[in-house]
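After the structure tokens below, expect a handful of questions from me.
Right, subunit A next:
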Amino acid sequence: MLTRPTLLKILSTLILFGAWEIAGRIPVSYAFPTFIESMQALARMTFDGTLFVAYGETLKPLVIGILISTVLGITIGLFIGLSGWFDWLMSPIFIVMQAAPLAALIPLLVMAYGIGLTSKVFVVCIMAMPVIVLNTSSAVRNTPGSLKEMGRSYLASDTEIITKIIIPSASPLIFSGLRLGISAGFIGAILSELKITPTGVGDIITFSRSIADYPSMYAAIFSIILLAVLFLNLLESIENYLFEGNNRGYVSD
Partner candidate 1 sequence: MKVGNIQLPGMSSLLLWGLIWEIVGRSGLTFFVPPLSEVIATLFSVIGTPAFLTALSETAYAFFLGVFFAIVIGVPVGILMGKNRLADELLLPWVNIFLSAPLTALVPVLMVLFGFGMKSIIITTTLFAIWIIILNARAGVKQINRSLVDMAKSFLATPWDAFFKIYIWAALPEILGGIRIGVIRAVKGVIIGQLLISIVGFGALFELYSSNFLMGHFWAVLIVLFAMAFAVSELLAYLERRVSYYAATR
Partner candidate 2 sequence: MSQTKSAFGQAASLDTEHAVITRNICKNYGAVEALKDLSLEFPRGQLTSLLGPSGCGKTTLLKIIAGLLEPTSGEVEVNGRLINGPGPNRAFVFQDFALLPWASVMRNVAFGLELRGMPKSEREAIAENYISAVGLSGFENSYPHELSGGMRQRVGLARALSVDAKVLLMDEPFSAVDEQTRRKFQEDLLGLVQNENKTFIFVTHSIEEAVYVSDQIAILLPRPSRVSEIIRPRALHGKDVSNIRRDPEYLDIVDQIWASLRSYVE
């Protein structure tokens, strides 16, 4: 059944893509293809396999970087949240990293690690990790004291308190950190493909720009944004699967 929200979603999609189509037909700029042209280019690249080859390239540093950031970030965040000493030592680094434009490090990374996979993984990691660490640590630090006391009063061991109380109660914030981290990771992955060496999707974008094949360029950009959105939706389903209780629904007035 068509409910009002789905109907409006369809409507707003139609409006945006319609506006794109119209702007492309005027055209607002010689470099602004219509929506339909872009979608045709997307279909062509999908069916001749270009897109899959490109994503095989792009996803490598992205997935490796995100995995490292997730595992390392959550671990560091847990330690920071649990130990005051570690907090004192490590927090400032990540707070500064979170506020700082780390993209400025790219030229240095390229010098140190060359233009290969390592540099790109590094870029993804430095973009994605700070927010994961900071969200995890603040969630762990702010676990309600009453919950921990409840655990202790029922004679839970320290490990049990961490795995059965602290982590579940921190999980919503950890996941929102992951969401932010992954989207920053995407930014880093594309940045490194555009800045360091054109590979994967970055290559399609750069190359089609250089030969003025704008539909392909827009199609590639469209696909990477779509991929990021799908990736984040996947993460949300994982969260819902792992921690069903996090989905507490909306509080309406």
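Selection rule: all candidates are chains of the complex that A comes from, given by their letters.
One rule holds in what follows: a residue touches a chain if its C-beta (ideal position, glycine included) is under 8 Å from a C-beta of that chain, and two chains touch if they have at least 3 such contacts; residues count from 1.
These figures come from a predicted structure and were not determined experimentally.
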Touching partner of subunit A in this complex, picked from 1 or 2: 1
Residues of subunit A that touch candidate 1 when the two form their complex: 4-5, 8-9, 11-13, 15-16, 29, 31-32, 84-85, 87-93, 95-96, 98-108, 110-112, 179-180, 182-183, 186-187, 189-191, 194-195, 201, 205-206, 209, 214, 217-218, 220-221, 224-225, 228-229, 232, 253
